[in-house]
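Apart from one protein chain that is not included, each protein chain of the complex appears where it belongs.
The block that comes next holds chain A.
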Amino acid sequence: MMDAGIEDNSNHDFSGYDVRVTDAAQNGDTFVYVIKSQQISSDMEYRFEREFEDFEWLHHCLLTQEGVTGLHGIIFPPLPAKPGTSLSNSEAKTKKKIESLAMVDDWQMYCRALEEYLHLVTAHPVLVKNPAVHSFLKHREPPIKTKVKKGIFNKLTQAVEELRKEHHKDIDDFFQNERDSNLTLTAFTKAAAEKFLEIVLTEQKIAIACGHFSTALHLGIGQDDDPADYAFAKMCLKLSEVLDTVKKNFEKVAENDLNTLGFNLELHSRFQDAEKEMLFRRTCKLVDVETANKNLGQAKPHKKAAMEDIKKAADKEFDEISGMAKVEIQRYHRERVRAFQKALIELELAATCFCCSSTGWLSLNSHV
């Protein structure tokens, strides 16, 4: 275990990483993901395996790291949901709702989601400095994990407080607007992601049905002596060929859709949640500030100093959070729009290119 760099932050090279999640393999009950990482500045390439728990640990470390001003103002890149016990999706296909990317029949997609998570983490100017990141990305052995403590980020406690605090009016218009728009955008992004993934599923179903049809056309092709049967058989074979192409067409289209817009929408619906959490944390802090002010106002003289200190601390934290949050929000929107554009362009290009090639094939081969 090369732990040379773990204690001393100053030894670390904070340049970017090139990370690939290349493979997923089943190891008993769990899945391991094969990761290749290389720091841009050096030539060293690391190759190791990680389980989903390692990702969770990393995430936890990021959320609870110390010594970072305005930590709670950071929009943490969202971790993909935990995959089911098996990556086979026959059950998922019968379900109406697509709850996570893991359900769509593609472990490659899931690997890509994990990869994207690591990209986002290493691209974040603050998060990349966390030693846990380096521990994750450079060391062969997975990091030592302690039991993940459920802190303020525990969704359960949040749910209770949410109802009370979420609608707490903000003192800053910028943030109030952001909270409002986040609410609507989150809902719509989720809906769009869901519907789009359903399209992908249906496209896959059509591909399978085309395959069945194509196979069925091969049945009964046997006797060639009867001229009518022979002509019929020839037609069936031709149609079968065409259907095979149609099938590949749909498979490609589904894959393409998934890789571009599907991936993007799914990621951003999770990201919207992450932003929402950040804004909520800030709102909670706001409530703390206002409570502290109130307490200060109501405090008895001998407690006044203590209250004053609390108030000052709360104010300071709140300002730090707000400062970080503002930067994060702007950065987030920029990135979001850019990613969306990329996804839409890729979607369009692949669709056009594919349509062109299949039109060409069909025109050449349409003679029955």
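Quick note on the criterion: contacts are C-beta pairs under 8 Å (C-beta built on N, C-alpha and C of every residue); 3 or more make two chains touch, one makes a residue touch a chain; residues count from 1.
Quick note on the criterion: contacts and distances are computed from a predicted model.
K.L.:
The complex lacks one chain in this depiction; which UniProt name from "DNA replication complex GINS protein PSF2", "AP-3 complex subunit delta-1", "Sorting nexin-2-like isoform X2" or "Sodium/hydrogen exchanger" does that chain carry?
P.N.:
"Sorting nexin-2-like isoform X2"
K.L.:
Write down which of A:Phe196, A:Phe280 or A:Phe318 is the residue touching the left-out chain.
P.N.:
Only one of A:Phe196, A:Phe280 or A:Phe318 touches the chain omitted from view, namely A:Phe196.
K.L.:
Return the single residue from A:Ala25, A:Ile40, A:Met235 or A:Ala305 that touches the missing chain.
P.N.:
Touching the chain that is not displayed is residue A:Met235.
K.L.:
With the missing chain put back, which residues of chain A would touch it? List them for me.
P.N.:
Touch with the absent chain occurs at residues 181, 184-185, 188-189, 191-192, 195-196, 198-199, 202-203, 205-206, 209-210, 212-213, 216-217, 219-220, 223, 226-229, 231-232, 235, 238-239, 242, 246, 333, 337-338, 340-341, 344-345, 347-349, 351-352, 355-356, 358-359, 362-363, 366, 368.
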